[in-house]
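Every protein chain except one is present and positioned as in the full complex.
Right, chain A next:
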Amino acid sequence: MAGDRLVTVDPLVCGRTVTSSDRTRLPDVRGGDLADVGTAPRLMALAALRELRAHADGRPVGQDVVDKAAELFEHAVLEGESPEEYAARVSYATGLTAAAVAQSVRDLVDELRELSETTAAELPGTRFGPAAGTRRGPHSGSGFTTRWVPRGRVFAAVMASNHPTPSVTWAQALFHGYSVAVKPGSRDPFTPLRLARALLAAGLPAHKLAFLPASHQTGEFLLKEADRGIVYGGDSAVRRWQGDESVAVRGPGRTKALLDAEPDDAVIGHLALSASFDGGTRCTNLSAVLTTRPVHQVADALARRLAALPSVPATTAGATLLVADRERAERIRRQVDELRTAAGVTDHSARFDPASAGTVVELADGSLLPRPLVLSVDRVDHPAVGTELPFPFVVVAPWTTADGVAPLRESLVLNLLTDDEELLDAAVREPSVRKVTRGTVLPWTAVPGIPHDDNYTQFLLEPKGVVAAA
């Protein structure tokens, strides 16, 4: 047990905290429980959706409210929770390092402050019709406007717990006028709750927002009942929503690099950072390297680099690697053992990082740390390619020009380290590759307007013609 008192979390519906009779314990990575969480069963979710819908008016929230909320999220004591307490809770619940949480808070507030800019960058101008005087007849130009309006009234967000920053996506729905129901990830109710409190304190109308810790099934129900939604999670969590145009699916990223260049120190350092930044918990963290170069040599170099990352508790200065509670660590260990012993797989980390042989290392504070792992496989269509784990985990596989673009499919980000312009063109045209980076650019590098995965603003908004008598 961590020693501190148990944190209590309950649903927050239209500004009211609703104490639920259904309770669940949130484990602390150091052992014992961190929080006592009240969960919303389906009927509470239904009642919350009704209340949201009854008041949903589609009116956008001003950037000033969002700016104020960003300020409060970063610096204020909200319902008794200081920024430091918040960060510690996220670390102890998710195993993210203090540095990763601090970085994600900065990213989250930056993205909140950029919402107007992002919107402008992702929408074409609204003066569609012909300019005045260019056309004859009754529709001569003036009086034509295009308004961008929400595609629905109620938005559902089913979040994961791998990282705090994605919460910006549901704040963005609020910003554009939706009323929002958020189901937090089971390990991180803290980020959506803190952001909800910040938004309410900044002046968001209370009837716009419901925070509902809940089961996977209740999350599915929210997505089904809402007009639009977003879902984060593993294959099983998102499978049902693939191809559903009302739900933005954020599944496993399967971010890959194609290495068709000299694997020198700079390149290996870049790949190692792509895999290990924020402890390897981002959906954009690298998980596979396909290469024309000697596979074992590349894998050894990566393994040596990642082996240098220290095994220290998540809240220690200099910590970079994710930690987990015992049960989660055990699940990871079983999964990794299966992968490591599969046919055609070579473990490269064992040589450089003896501690990785046991997969997880027990730390002094009681938490468990999965060591980075680099495997190589003997063929590019090996099933291990595309496996994602919540810590630095990379599979290196052989690739030749003859293999073509097929092995590069299903990638949230594809990092091309090659001079092959034809391959670049084919990769950009490949529908299941969502973003392409060239050279030693980290996968998550972006500015407002650069799509992360399609145009999210246009997922939320649709153009509507307004024509007035001239």
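FYI, a residue touches a chain if its C-beta (ideal position, glycine included) is under 8 Å from a C-beta of that chain, and two chains touch if they have at least 3 such contacts; residues count from 1.
Rule of thumb we're sticking to: contacts and distances are computed from a predicted model.
Among the names given as "sn-glycerol-3-phosphate transport system permease protein UgpA", "Sensory rhodopsin transducer", "Phenazine biosynthesis protein" or "Alkylhydroperoxidase domain protein", UniProt records the absent chain under the name "Phenazine biosynthesis protein". Checked against the hidden chain, the listed residues A:Pro41, A:Gly62 or A:Pro205 yield one contact partner: A:Pro41. Contact with the omitted chain, checked across A:His55, A:Arg113, A:Arg153 or A:Lys224, is made by A:Lys224. Seen from chain A, the chain kept out of the figure touches residues 20-22, 38-44, 46-47, 220, 224-225, 239-240.
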